[in-house]
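One protein chain omitted, others in place.
Just so it is clear, A and B label the chains in written order, and each chain counts residues from 1 on its own.
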Amino acid sequence: MASGRRRLSLAWLPTLPFFVYAFLFLFLPAGSIIIGAFKDVDGGWTTSNVTTLFDQPYRRAYIESIEVSATTAVLGALLGLAIAYAAVREHTPRWIRSVLTTFSGVAANFGGIPLAFAFIATVGTLGVVTTFLRNQLHWDIGASWPHFSLFTKNGVEFVYLYFQIPLMILVIAPAIDGLRREWREASSNLGASSFQFWRYVGVPVLMPSILGAVILLFGNAFAAYATAYALTSGVVPLVPLLIGAYYQGNVLDNPHLAQAMAFGMFVVLAVMMLLYIPLQRRSQRWAK
Amino acid sequence: MSASAFVWLVLAGLYFLVPLVATFFFSIRSVQTNKCCSFAAYTAVVHNGDFWHTLRVSFVLALEVIVICLVLIVPTVYWVHLKVPKLRPVIGFLALIPFVVPPIVMVVGLLKVYRGAPSWFYDRPSGILAAAYVILAFPYMFFSLDAGFRAIDVHTLTEASQSLGASWPRTLVKVILPNIRAAALAGSFLALAIVMGEFTIANLAQFHTFPIFIQFVGESDPYQASAVTLVSFGITWLAMSSLLFIGRKRGGGATTQIAGAR
Partner (left out) sequence: MAYLELQGLHRNFGPVKALNGIEVQLGQGEFLSLLGPSGCGKTTALRLVAGFDRPDAGRIVVDGKDVTAVAPAKRDMGMVFQAYSLFPNMTAAQNVEFGLKIRGKSKADRRKRVGELLELVGLGHAADRFPHQLSGGMQQRVALARALAIEPRVLLLDEPLSALDAKVRVQLREEIRRIQLELGITTLYVTHDQEEALAISDHVAVMSGGVIEQMGTPAEMYTAPATPFVAEFIGTMNRLEATVLDGAAGHVDFAGSRLQVDAARGRRTGERVLILIRPEALELEASTNGAVGGENMLNGEVIAQTFLGPVTRLKVSGGLIADMSTARAAALPVGAHVNARVPAEGAKLLSLPDED
């Protein structure tokens, strides 16, 4: 009996290497940022790094970053939901669905620099679509309506949707699959219209998944660096770009400020999580 | 198919396909005339030594990351399923942390902590960069393997193997691994996609990987840049189709297929 208890208490030992690794390369760096954010150049404690974040240009960077992330998360979620629903409906041929999920898998993972280049080649100033519209239809999308430019906030959002929508499709498709045909039929059998079905059953049932997906999309856009880096070269001051600029040695007078900015990102994502948890709980109080 | 479903799918198809097709047309424009058609951009890329060099660096890095991930995570997940199921939610929670700690935050922390480290670790991609990528790949590897282990009866397999006289390591290698091969492969392809596309950490830590090369080309020649862009898309596509192919062969079940290399 005694030996049994001893074996039990040491049962976690084989998982030690994993936890050591996670400590060294996940917790230690993350923790050091939190500490570093509150240190000054001489090693003393200070809150000035963090309070500086509320001044320009940092304040604007956070606002822009949050706006871009929120916009693309919500738009991506709505569009992704509509497309996923269109693809998994009963009367849509099976092959469309498998093409869409395959493609979404690729597109959701196709980000960064190449994605920015693809859009520059498409709707950049000399892009294939831009020049086609200008030369063939005499429509200059930059100079006249809609005054589109890739290198603005709207441009960045437009490009982000290229990975946000597929991500939504991947995340939400299984949830839509989970909507049983019986529910739709029972609802129509009881006299409800299609709108009433969505109002009372479809959306409430999907809500936990939709909320979770929106948070995921928000974090995804908030963390994005490479795409914006290649597109805007700093015109749109997103937080990751500012941090990156510090590290490329341009203005590295206070490394603790960069750490404070990283800490700030951490805080924004943590706050999102905290907002999300009670919403999630509320939306799925009917489930296990 | 209803009309609205049709419209949504056509719009989605256009949004996704137009940039790729346009990039292709862009890449075959001639530098001199700015007109169609020249494969000069592709020729230049193929003859660029840096292209092959960085591709190799990234690929070797990907293999290293996959090996570390598997060696680290497979025995851990196996052990957790077998002996300490209480730890499973703990690791599941850990697997969510990389979502809250963006790569840009992670690299800031890593550079700070390991600045004084020996140069074999700090100055080489196989050191600090691989370490960072293992953390990036860990959630995908974990969720994939966790699903794989849940699908098999770890206890029965292990007990059967041991009752026939096999040791722990032998059980793991000869009995368990063959049964979770598909899950491990799926996780590996995701790791491959991550490493072949990751830009943020490599850029800030100043390593010359394939995505950095793409960025570098983009600064000098837009036509070559679009050619390399399509190559990069092709790599992602290959990794993801291999993943889906495995998933399908395994017979349904949700395959994790989000890596994310922004």
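We adopt the following convention: a residue touches a chain if its C-beta (ideal position, glycine included) is under 8 Å from a C-beta of that chain, and two chains touch if they have at least 3 such contacts.
Computed from a predicted structure; not experimentally measured.
Participant: For the chain omitted from this view, which of the shown chains does it touch?
Facilitator: For the complete complex, the undisplayed chain touches A.
Participant: Touch as defined at the start, partner being the missing chain; which of A:F54, A:W139 or A:Y200 qualifies?
Facilitator: A:Y200
Participant: From the list A:L10, A:A143 or A:L190, pick the residue that touches the absent chain.
Facilitator: Answering carefully, the residue with contact to the hidden chain is A:L190.
Participant: I'm checking contacts with the chain that's been left out. Which of A:W45, A:W95 or A:W286 qualifies?
Facilitator: For the chain that is not drawn, the touching residue is A:W286.
Participant: Suppose we count only contacts with the excluded chain; which residues of chain A make the list?
Facilitator: Those residues of chain A that touch the unshown chain are 180, 182-183, 185-193, 196, 200-201, 204-205, 286-288.
Definition applied: only the chains that are shown with their structure count from here on.
Participant: Measure off the straight-line distance from the CA centroid of chain A to the CA centroid of chain B, and report it in whole Å.
Facilitator: Spacing between the chain centres: roughly 17 Å.
Participant: How about chain B: which of its residues touch chain A in the complex?
Facilitator: Going by the criterion above, the answer is residues 1-2, 4-6, 8-9, 11-12, 15-16, 18-20, 22-23, 25-27, 72-73, 75-76, 79-80, 83-84, 87, 91, 94, 97-113, 131-132, 134-135, 138, 193-194, 197-200, 203-204, 211, 214-215, 218, 222, 225-226, 228-229, 232-233, 236-237, 239-241, 243-244, 254, 257-262.
Participant: Can you tell me which positions in chain A touch chain B when the two form their complex?
Facilitator: Residues of chain A touching chain B: 11-12, 14-15, 17-18, 21-22, 24-26, 28-33, 36, 79, 82-83, 85-87, 89, 91-93, 96, 100-103, 105-114, 117-123, 126-129, 161-163, 165-167, 170-171, 174, 216, 219-220, 222-227, 229-230, 240, 243-244, 247-248, 255, 258-259, 262, 265-266, 269-270, 273.
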